[in-house]
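Shown next, in structure tokens, is the structure this report addresses.
One protein chain is absent from this view; the other protein chains keep their places.
Chain IDs A, B, C and D follow the sequence of writing; residue 1 opens each chain.
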Amino acid sequence: MTQKAILTFNQVAIHLGGREILSPTSFDVGRGEFVCIVGPSGCGKTTLLRAATGLLSASAGEVRREGELVTRPSREVAFVFQDYGRALLPWRTVEGNISLALEAAAVPAGERPARISDVLAKVGLSKHSHKFPAQLSGGMQQRVQIARCLAQKPEVLMMDEPFGALDALTRQSLQDELARLVRDDGLTVLFVTHDLEEAIYLGDRVIALQANPGPGRPSLARMIDVQIPRPRDQLSTKEHPEFVKLRRELFAFIEQSHD
Amino acid sequence: MTQKAILTFNQVAIHLGGREILSPTSFDVGRGEFVCIVGPSGCGKTTLLRAATGLLSASAGEVRREGELVTRPSREVAFVFQDYGRALLPWRTVEGNISLALEAAAVPAGERPARISDVLAKVGLSKHSHKFPAQLSGGMQQRVQIARCLAQKPEVLMMDEPFGALDALTRQSLQDELARLVRDDGLTVLFVTHDLEEAIYLGDRVIALQANPGPGRPSLARMIDVQIPRPRDQLSTKEHPEFVKLRRELFAFIEQSHD
Amino acid sequence: MIESIFRWLRPWWFPAIALGGFEWYARTVGKSSDALAPPTAAINAFLSAITDGSLFSATAFTLGAAAMGLLLAAVLGIASGIVLGLSKRTARMAFFSIEVFRPVPSVALIPLAMLIFGFGLRMEFSIVAFASFWPLMILTQAAVQQVEPRLLEVSHVLGLSPAQRAFKIILPAIVPRLFVAMRLGVSVALVVAVTVEVAANPNGMGYAMMIAQQSMDPGLMLAWLFWIGVVGYIINVAALSLERWVGRRMGVAA
Amino acid sequence: MLSWAGSVAVFLGIMALWWIASHAGWISKVFLPTPEATWLSLRDGLDEGELLAYSWATLTRMFEGWLLASLIGIALGALIGISSTARAYLQPTLEFMRPLPASALLPLAISIFGLSPNMVLSVVAFGSMWPVLLATVHGFAAVEPRLQEVARCLQLSRSAFVWKVGLPNALPDILAGMRLSLTVSLIVSVVGEMIASQPGLGQSILLAARSFRASELFAGIVLLGLIGFASSALLAAVEKRFLKWQKP
Partner (left out) sequence: QSGKIVFGYTAVTDFASVFVAAEQGYFSKRKLDVELKFIPLNSTIPAAIQADSLQIGGPTPSVYLQSVDGGLDHVVVAGGGLTSKTNTGFGFVGRAGAGIRTPQDCIGKKVGVPGLGAFLHVTFRAWLKQNGVDYKKVNFVEASFPQHGDLLRGGSIDAVVTADPFMGRIVDSGVGYVVSYYSTFLESGNHTIIYAAKRDWAQKNAAQVKLFREAVQEAAAFINQPKNDAAVRAAIGKYIKLPPEILAKTQISPPGPTVSEKQLSYWVGLMKDQGMLQTDPKVATLIAK
């Protein structure tokens, strides 16, 4: 890529519970780039994302952001957790949960309501701002989490299966919303998904991980550049020959690497 | 359908927090039938499933199973919760969590290991039987929950987005596993998903719900019979003209009903 | 090296300052007092109590009474706490009675218990049981109310019997909070046992302290007070390590 | 409404048991008076205004001691809950002080600070601080790991973490602890009145017990029960208001 790398993985390996979860893996993410990560369940996608954020420290190798070693989370990096049910404060309403991010960033109280209603509109929850998480459906909870991350106005967005709990249409509209945001604000995104089409549709690049690569081999099994022009849209892009080709290629790879 | 109904919904409405979540809805589910429920996020799918199980009582109308009013859960009905992270006992290993269902059904201790390893094999977690939920990835946790429900050997299986957290291939293999089980054991399944293709691929019938149907109108917006022969398979079925037609039809409907 | 010594010393700063201050006070202002003695005098008295063996028999009695009372209170308190935590209706039914009886000070029951049981172990442990029953019950109830609702739904869907639900879902789920309750219960039991001995029962550490006071030996009295603190501390440390051990067994922070 | 009736019915059942026990002579009337005799003593004491004044004295002592205990308990608990340095310095000392009975500390405190109401108040606060302290420490330690990660990602400051995550998360525990503390505070107030000779229900109970006036002793206990009930009911209402999110 032409842009300077904002995130660098250098031979990053991670051990948990005495086992090597992630085998030494290296790659770069450029500024404003949208990188999708796919791979079978339990192959280490979440683990990789946590290491990239600094929630977990690498057992070997190093992760750098803007050239600096990542040792702990930063407010420039937002994280959408896979288990949305646990990542919300149960004692705060939807509004309150989003406000948390603004409070952390010391946004003046006067500006908060406007920013909150702004992000709530983006995820389609304007009507539910006064509900507690326990009163929301799974998909709505996940959208609250996404809204909180957007409110944070981060440079880098880490998303761990953010759309997994959403119905097809909400999902599509959020995909497009996200793509627009990334383009407008120059966001960098690391996006874990198990939906190959979603990965190709959203990504500038798709990274495929494999589970238990065997000794001496990296977890990173495949890296595919997605050369489909932007802006993309749900109808034409999915019929684009490149899209069809990549989907077939990726699917074949995953199928073969699956145990 | 020809079979006698095992589940009957008769003008079931549900109010929560002072709002009508589910507007009066009636339908039947036949014995051994596989019914999929789709609809936008927050439209009441989970709520419907909870009422069918007896975890929630209807505010109006009645739910009957085998002719009897459903007032509380029964061991004949298994439930896969959408928020898998919370539905597992964090202090029991994978094995222990599955064992819970066997203990509830008073299965002799001697028989349990065999049945546990049997269902673990079905969901592909044999190698992780001694891990605690906190040591599992999201998808693995969800598979543990599915395994627990299978171990229960229920008559009716309620599944709330069971495959939402799984990668495409694990998902496909579990879909096929489920279809096989249903056919072999004559299971009845109520299956909530946001993936329309999945709904058509698995279901004998697809029920589409809508959010806020307006006064006097039911939540149930559309009921589609899936006349695709069984056994189905991932390749040919998805190219079946009926499949393609239904997908288009359902998609169009959902798109129009989405606000 | 030096840093690690400092780390090791950290817990000792406050006690050292407090003891030093007390030593100074007892040697100056309170010099002619009949109720105070400097800690150094207490140490001497303590050493003689160890050598004549009175320390151990008195400690054993108090601990025995406290343990028996606590055991009874724990069984009853946890069981009723679970019932009250699970059933809102029972909780409301019992609320009035519980809240009226709970504040009855255990010291006010001493005459009654003494009349029924006389001196000895039984009167002491029954008062200890009464006093530690309430905190155990209240904390258990609060803990049960905080059990993840999804897990209770799981138990319903699986058709667990009430006993199974209690032992397989609720008890393990409230274990961390139960330990907090037990640690509180332990100190309540110890405090009440000593109080009963001070006020009436001629046995154990409280009684020994009372004798020391009445025979004008404030040093020995302070030594007993200090020893009671040490015993409580040791029990607490033991409870904490048990808690950690159970926690590891249950996959917490694995 | 119905459960209130049930609640009263349960209570009346216990009263009936008392009536039978005292009339049938299961326990000597010297120690267990009849409910009627207790009622008479209660009425006489209230008529003379003496019991009322005592109750008021005990009530204020209890509330002041409890407020002090709650403030110190929550502050210390939060400090220990989030700062490992504070934990290293403070916790062992606190754990050592926790099992020291107020009944044994009072004589020392009397010798050093004299027989002042403030001395009794500090002992009440000391004795009733532990439930709040322990509950707060636990509430902070038990924050859902995912929420801790959320806080780290948002880089919440220490104090923001305390106010926005730690305290709300510990609130159910703290409130349960405060409910216990309130009772302990009442009990220690009574003990303090007994040992440090302060006017209040404790002293009147002690004197009644000493002169074997069981009905007066029970009248005092009944008043303590009522005080305990009223304050607990008040706290339960507060609890409901603060924990609305638990059962929305």
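In this text, contacts are C-beta pairs under 8 Å (C-beta built on N, C-alpha and C of every residue); 3 or more make two chains touch, one makes a residue touch a chain.
All figures in this text were calculated on a predicted structure; none of them were measured in a lab.
A.B. asks: Given that one chain is not shown, which residue among C:55, C:128, C:199 or C:225 touches it?
C.D. replies: Answer from the full complex: C:199 touches the omitted chain.
A.B. asks: Taking the full complex into account, find the residue in D:13, D:114 or D:145 that is in contact with the omitted chain.
C.D. replies: Checking the options D:13, D:114 or D:145, the one contacting the hidden chain is D:114.
A.B. asks: Footprint of the hidden chain on subunit C, which residues?
C.D. replies: On the subunit C side, contact with the omitted chain comes from 30, 32-36, 110-111, 114-120, 198-200, 202, 207, 210-211, 213-218.
A.B. asks: Touching the hidden chain in the full complex, which residues of subunit D are there? Just list them.
C.D. replies: Against the missing chain, subunit D presents residues 28-31, 107, 110-116, 197, 203, 207, 209-214.
The rule we apply is simple: only the chains that are shown with their structure count from here on.
A.B. asks: Starting at subunit A, figure out the least number of steps needed to reach subunit C through touching chains.
C.D. replies: 2
A.B. asks: Weigh C-D against A-D on C-beta contact pairs and write down the one with more.
C.D. replies: Result: the pair with more contacts is C-D.
A.B. asks: Using CA atom averages as chain centres, what separation in Å is found between subunit B and subunit C?
C.D. replies: 50
A.B. asks: When you check subunit C against every other chain, which residues touch at least two of them?
C.D. replies: Residues 254 of subunit C touch two or more partner chains.
A.B. asks: Send over the residues of subunit A in touch with two or more other chains.
C.D. replies: 17, 83, 86, 131, 135
A.B. asks: Taking touching chains as linked, do they make an open path (line), a single closed cycle (ring), a hub with spokes (star), an all-linked set (complete), or other?
C.D. replies: ring
A.B. asks: Would you please name all pairs of chains that touch?
C.D. replies: Listed in label order, the chain pairs in contact are A-B, A-D, B-C, C-D.
A.B. asks: In their complex, what parts of subunit D are in touch with subunit A?
C.D. replies: Residues 144, 146-147, 149-150, 152-157, 160, 164-165, 168-169, 171, 245-246, 248 of subunit D touch subunit A in their complex.
A.B. asks: Can you list the residues on subunit C that touch subunit D in the complex?
C.D. replies: 7, 10-11, 13-15, 18, 25, 30, 33, 35-36, 89, 92-97, 99-108, 111-112, 115-116, 134-135, 138-139, 141-142, 145-146, 176-177, 180, 183-184, 186-187, 190-192, 194-195, 198-199, 206, 209, 213, 222, 225, 228-233, 235-237
A.B. asks: Which positions of subunit B touch subunit C when the two form their complex?
C.D. replies: Residues 53, 55, 72-75, 77-79, 81, 83, 86-87, 89-93, 100-101, 103-105, 132-135, 152.
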